[in-house]
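Have a look at this one before I ask anything.
Removed from the display is one protein chain of the complex; every other protein chain stays in position.
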Amino acid sequence: MTSLWLIIGYVVLAPLIGGIISGLDRIITARMQGRYGPPVRQAFFDVFKLFEKQNLTVNRFHGYYLVCFLIFIIFSGILFFGGSDLLMVVFAFTVADIFLVLAAYSTNSPYCSIGAERELLQMLAAEPMLLLTAVGFYMVFGSFHVSVIYRAALGGKLPILYLPGVFLGLTYVLTIKFRKSPFDLSTSHHAHQELIKGLTTEFAGPSLALIEIAHWYETVLLLGMVYLFFAFVPIIGVIITLFIYFVEILIDNTNARIKWQLMLESAWLATLVLGGLNLLALYLFAMISKGG
Amino acid sequence: MAYIKKSPWIIHYDGSSCNGCDIEVLACLMPKYDIERFGAVNMGNPKHADIFLITGQINSQNREVVKTIYDQIGDPKVVVAIGACAIGGGVFRDCYNTLGGVDKVIPVDLYVPGCAAKPEAIIDGVVQAVGLLEEKKKRGVVTHKEGTGDETRKLPPVPDLNLEQE
Partner (left out) sequence: MFWIFFLILFPLIPALLLLVFKNPGAIKWIVLVSCAVICSAAIIMTVNYLQTGPGKQQVLYFPISSPMVDYLVGIGDIILALVFLFVCRRLPFKKLWIPLLVILQYAPVIYYDLSGRVPETTQYIFLDNLSIIMALIIGIVGSLITVYTIGYMRHYHEEHPEIPDRSNKFIATIFLFFFAMYGIIFSNSITWIYFFWEITTLCSFIMIGYSRTEEAVHNAYRALWMLLLGGLAYACAIIYLSSSCGTIELNTMLGMNQALVMAPILLICFAGMNKAAQFPFSKWLLGAMVAPTPSSALLHSSTMVKAGVYICIRCAPAVRNTLGGDIVALIGGITFLAASAIGISRRDGKQVLAYSTIGNLGLIILCAGIGTPLTLWAAVMLIIFHAVAKALLFLGVGTIEQQTGSRDIEEMHGLITKMPRMTLIMLIGIAGMFLAPFGMLIAKWAVLEALAKEGSIFPVIVIFGGSMMLFFWAKWMGQLVAVIRPEPRKEEGIGIEWLGLWPLAILTVLICAFYWVVGIYAVEPLFGTDPLLSLINIWMVLVMIVMMLMLPLGFLIHWKHLVHVEPYLCGANVKDPHMFMGALGKGRYWWFNNYYLNKYFNEKKVTFLTNTITTVLLVIMLFRWCLG
């Protein structure tokens, strides 16, 4: 029953929370740059405004892929907050991203296509770590199900104590998934643009609003994953999760965009070193305790 | 309430100006004036923009470009011509290739005078443009016809391009 409430809560509240986070993000960013910044509700204003604009399209197909993108993002969030299989969550998340990429490809515009290709590169860089996180949880808790992990965490088995490496690796990759600098290759926010606007180039008005809303859901889902590491005391968990997001903003504002080569190499290195070593340690630990 | 008032996104195009006005426009976007307070963001892409800031005069080279960019901005939209050049050709008006101000090719809604226009004047122009946006939204002024997005273009097929292999 609680999981049903969580699902409803996610579907209804995630855009609200995501929008507020996005607004805070912009304020904090502005303050870091010595500016005053927009109001907190700015993200909502933007989206409402986009719905007021005309829907410009290059062809009549690409808008529909975006609808699928949004639906699948919501679906993967439902799976996550419904306590379902973590692997399936990541897979559904991937499907959603693929729809975004297809939408961009479908416009057949050079800027969009480059953005799509870079988005794929970002997925290539980030995907292993997300799946490795799931496997890490499995090795500790013996289940891929978020509900089982969550209950165990509430029961006092702290995921972060077992999976510090995986957590750091995930944080690294989160920057890619949030599309924040130095990894905002495929789209970029605010004044700085990489190749106009990456894969969102051809989407205008309501279509762009859909992408924005999907990003809110996405943000909440990813932060949910971070929260899972600290789920033992809700307050502390939330605080740490928000702190992690703050760190992401800090990184966003202190780093210049890098080339995709460096992104791919460093993300995989982080996955292998941080995630891989963590899993190896768990494996050896399990072996020793079995042997003893 | 029209939300467009709260979130005007800007695209800035430089015709063939002396760059004086551009520098002033960019100054507005810098921390000192911080127009993001009003929700305004500088977009590089006409499809995302609401307000079209143009500096510099129109010449035969950029005439089509300005028209295309104007066409690619979704309604409602406002065009602001900044600086003497954009208004009427300015010091370049007698050049062999100069056609004159921006209103020679696209309808201009607001004129911000100055050579170069001051940041304060530019911000004032943007603020007035925001008001105009709301008004246009209310009146339902559109330049684009809406349809199914499926207009077939009758064009010759793409010839075989000789793509180099890897």
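When the chains are written out, they are named A and B in that same order, and each has its own residue count from 1.
What we mean here is this: a contact is a pair of C-beta atoms (placed from the backbone, for glycine too) under 8 Å apart; a residue touches a chain by one contact, two chains touch by 3 or more.
Fair warning: this is a prediction, and the values are worked out from it, not measured in the lab.
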Sole contact to the chain not displayed, among A:5, A:36, A:243 or A:283: A:283
Hidden partner chain, touching residue among A:30, A:43 or A:116: A:116
Which residue of B:39, B:74 or B:101 touches the chain not shown here: B:74
Option from A:24, A:47, A:73 or A:132 whose C-beta touches the chain left out: A:132
On chain B, residues whose C-beta touches the chain left out of the figure: 13, 45-47, 64-66, 68-69, 71-72, 74, 144-155, 157-158, 161, 163, 166
Sites on chain A contacted by the missing partner chain, in the whole complex: 54-64, 67-68, 71-72, 75, 79, 84-85, 87-88, 91-92, 94-95, 98, 101-102, 104-114, 116-117, 120-121, 123-124, 127-128, 131-132, 134-135, 138-139, 144, 196, 201-202, 261, 264, 268, 272, 276, 279-280, 282-283, 286-287
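By our rule, only the chains that are shown with their structure count from here on.
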Where chain A and chain B are represented by their mean Cα positions, the distance between them in whole Å: 34
Residue ranges of chain B touching chain A (in the complex, touch as defined): 2-4, 6-7, 29, 31, 34, 36-39, 41-45, 47-48, 50, 72, 74-76, 137, 142, 144, 146, 148-150
Residues of chain A that touch chain B when the two form their complex: 26, 30, 33-39, 42, 45-46, 48-49, 51-57, 59-60, 63, 190-191, 193, 196-197, 200-205, 208
